[in-house]
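As structure tokens, the structure follows; a few thoughts come after it.
For this depiction, one protein chain was excluded, whereas all remaining protein chains were kept in their positions.
To keep things simple, chains are lettered A, B and C as they appear, and every chain counts its residues starting from 1.
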Amino acid sequence: MTALLEVEGLEVVYGHVIRAIQGISFSVGEGKIVGLVGLNGAGKTTTVRAISGFLPTENVRITDGRIRFAGQSIARLRPYQAARLGIAFVPERDKVFDTLTVRENLEVALTATTLRGDEPGRCRRYRSIKDILDLFEALARRADQLSVFLSGGERQMLAIGACLLTAPRLLIVDEASLGLAPIMRRQVLDMLAQLNREFGLTVLIVDQDVGGVLSIADHGYILENGRVVFAGSREHLLQHGDVKEFYLGQKEDRERGYRDVKQYRRVRRWH
Amino acid sequence: MVALVLTTVASWGIYALLGIGIVLVYRTSRVLNIASGEMAIFIGYVAATSIQYGLPFPVAVLFSMGAATVLGFVIFWFAIRGVMGEPPHVGLMITVGIAVILNGLMIVLFGGGMIAIPAGLPAFTTIGQVQLPTPDVVATIGAWFSIAVIAVIYRLTNLGLQMRAVAERVTLSAQRGLNVDRTVALSWIVGLLAAGLAGVLHGERSFVALSASAIGISALISCLIGGMDSLKGVVIAALIVAAAETLTARYIDPRYVLIAPVAILLVILIVRPWGLFGTVEEIRRV
Amino acid sequence: MDCILEIEDLSLSFGGLQVLRNVRLDVLRGKVTALIGPNGAGKTALLNCVSGIYAPQAGQISFDGDNIIGWSPERVARAGVARSFQNLELFPSLSVLENLLVARDQHFRGTALGAAIFFGPARRRELLEREKVERVIDFFELWPLRHVRAHDLPYGQQKIVGFARAMAADPKLLLLDEPGSGLTRDEKEDLARFILRLRFDWEVSILWIEHDLQMVSDLADRVHVLNAGECIASGTPNEVKQVPAVISAYVGDEAIAVPPKKSHAAAI
Partner (left out) sequence: MSINMNTQRIPSSLPTSRGRTIALRRGRAQWLTVLLGALALLLLPGVASVFWVHLANVSLIAVIAAVALNILTGNARLVSLGQAAFLGIGAFTAGILQRAYDVPFPVALAAAAVAGGIAGFFIALLSLRLRVLYVAVTTLVLHFTVTTIFSFVQAVFLDSSGIILPLPSLGILILKTPTQWYYFLVVVAAIVVLGALNLLRSFIGRRWTAVGEHDLAAEALGVPVAKAKLSVFAVTSAVVAFAGALSAYYVGTFSFETYNLGLAIAYLAMIIVGGVGSVLGSVLGAVFITLLPHVLDQMFLLLDLKIRANVLAGIHQITFGAMIVGFLLFEPRGLAELWRRFSAAAADWPFRYRSVDRGNR
């Protein structure tokens, strides 16, 4: 069992002085679902931006560490090169081209990615626009409409559909649940789980909803202040007392309500 | 009268070509190119100088188009690439810098004087019963042919689709595996080719000189009157600007030609700030 | 009942797109009113109508007895309606303190010349407003962040600063646009604490857009449910949860398609 994506000792410095990522290590096994979760500002987004090659364009530098994808170092690749290696990315917002039609959106993904060789593990199930429109009936109905008129859920479908067209080896989903109603959140997660089950698609979910992610992920990494503070399999994390208390909001198996003001002042512990 | 119409039509083509270049690079890289006039005249100088060195007109045009390609790439690679995604005024100020550099280069390399670009054709063409000045005819045909080519590329090819994708979301395009730098570089090269050709045609009609970069201002005004997100709008607005200028020069005073388009622009900015064919969203975004 | 804000038959459309359709809802004085609904239901559009950013085609919005339809955002704000934004519209190059002081803008008087001299009344007014803002800083526990530029703050803190900035205006009615979205459990608990203390200690009326149903049912006194531009239910959290239309709206229409169950493993 080899790891598809391996990050070792990643260190990122913002604007010359602030160290946002202070040595993060994790790996994503082939065919697994892995969750990268944590508070805002914990460094999740910075980490995935490093993986997909977006950091060097900003006032941000990777000062240390290695990022390897399928045995190859990708820290210096540019975004489109990372995408062509099979890293598909569903960003947090701005995930579709509003001024293009649904069909054109998919066409862009199709024309932009040249399928290279026969690397194993690339999800080649979906090759044409028709495949995607068959998969998502809601999209087929609006194929020639501008995507600005799509609803939140349809946008998510379109984004994932476009990613599938690029024959991904690894699908990174950033904040799949942000701004979606709870039921939609559940459905997005279920869909990712199903893609993983049916086609062995490797998925990296970056989210803050620890409970939701752990319900489908095989492994989880919890970040805080630019460090990994908890790591392990789903079962391990779900049973860990501190994770339960601070991330799932349960204490002694009792759901804690938002009205228990007394409990709010406390000192957060690590480990 | 016929001459007046032909002058208008010829400058219409030149402004439209230059304006399309501005809109194209604006849409893909969100940079409002204020330096388009300088770029056009710079390439015009290249053509004029190579004719002075003895190259025939068509070869000189080809040579200057080569120079435009190189210049477009250089400008994109060394200046624009670094400010993609920055707020719009940064790109604007970069092009201000580029305009100054090009102006300086024109002085240092070409002396900055007035040079004509002779096409080596007879002074008048006779079509049916009418005698027309050849330079205007050449400029008109050249400009409209190029506009047609650009329109086809933009609307019907994959490159055009990718340009439109990049125009909307740079980050997402890269995430979909699109080489954004290449697409934007190509759009700058197309923009420079358009500008360069406009400069050469302008030189062929009259002459190139430092002051001739004012055609860039006319083209910019056309873009704003038409709306920054609409190729069609620019073409129509260029006609308005060209006509206004020709009439001012003919009936008022050639020194004040810019006043007429400026007045029209002011009216447009008051009544319809997003331009005749622009969308309201466009103005909210910038 | 004593309502601070009453909206009647509000309709809004952009081009051909009907965003709000005869919406009717109210906000009780000194209570927390939540507004929930799926994406694209028109919640933010409703808030924008109240704060004067959008001009609705029909309907009435009466705030504290005045019909505020057609008022400019500035006038609405000066009348005592403050709001936070979903997309963190902080002023990035200003410090947290200055961000809060901008909200007190309406209390300043004077000319640019007086401000340039910055002596006498201008200085006294500045110090006075600073004292008021300090109370808000104390309340939201922003002590260490006073002089940090908003741009440099992490997301969660930016959200709290956005909330604090709305409160710095000392409003009668507070509009919160998804203050909890993108926050962690931990930060949400802070948010809950602030909302409760505002409601009980400061007695501010709050209209609050939120996605987290647990948070809404724990904190809100009253809930309105919006779906596809229509208000489909109103009541206490427990009442609303029972309404079948709500359950289907919240669960139903927007369902995402799931890949067919058949195995395509061979296709990989």
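As a convention for this text, a residue touches a chain if its C-beta (ideal position, glycine included) is under 8 Å from a C-beta of that chain, and two chains touch if they have at least 3 such contacts.
What you are looking at is a predicted structure, and each value in this text was computed from that prediction instead of being measured.
K.L.:
Looking at C:Ile69, C:Val136, C:Ala169 or C:Val240, which residue reaches the missing chain?
P.N.:
Selected residue, touching the omitted chain: C:Ala169.
K.L.:
Which is it among C:Asp9, C:Glu74, C:Glu203 or C:Glu239 that touches the chain not included here?
P.N.:
C:Glu74
K.L.:
Could you tell which one of B:Leu55, B:Leu92, B:Met114 or B:Leu132 touches the chain left off the display?
P.N.:
B:Leu92
K.L.:
Mind pulling the subunit C residues that touch the left-out chain?
P.N.:
Residue positions of subunit C that touch the missing chain: 51-53, 72-74, 76-78, 82-83, 85, 89-94, 97-98, 101-106, 108, 110, 112, 115-118, 122, 125-127, 129-131, 134, 141, 143-144, 146-148, 165-166, 169.
K.L.:
Counting contacts across the full complex, list the positions on subunit B that touch the omitted chain.
P.N.:
Considering the whole complex, subunit B reaches the absent chain at 32, 34, 79, 82-83, 86-90, 92-94, 96-108, 111-112, 217, 220-221, 224, 228, 255-256, 258-259, 262, 265-266, 269-270, 273, 283-284, 286.
Here, only the chains that are shown with their structure count from here on.
K.L.:
Would you indicate which pair of chains has the most C-beta pairs in contact?
P.N.:
A-C
K.L.:
Which chain has its C-alpha centroid farthest away from the centroid of subunit B?
P.N.:
Farthest by centroid: C.
K.L.:
Between subunit B and subunit C, what distance separates the C-alpha centroids? Give it in angstrom.
P.N.:
46
K.L.:
What is the distance, in whole Å, between the centres of subunit A and subunit B, each centre taken as the mean of its C-alpha atoms?
P.N.:
Inter-chain centre distance comes to 43 Å.
K.L.:
Mind listing the subunit A positions that touch subunit B in their complex?
P.N.:
52, 54, 57, 78-80, 83-84, 88-89, 91, 94-100, 104, 107-109, 111-113, 162-163, 166
K.L.:
Could you pull out which subunit B residues touch subunit A in their complex?
P.N.:
Touching subunit A from subunit B are residues 85, 158, 161-162, 164-165, 167-169, 171-181.
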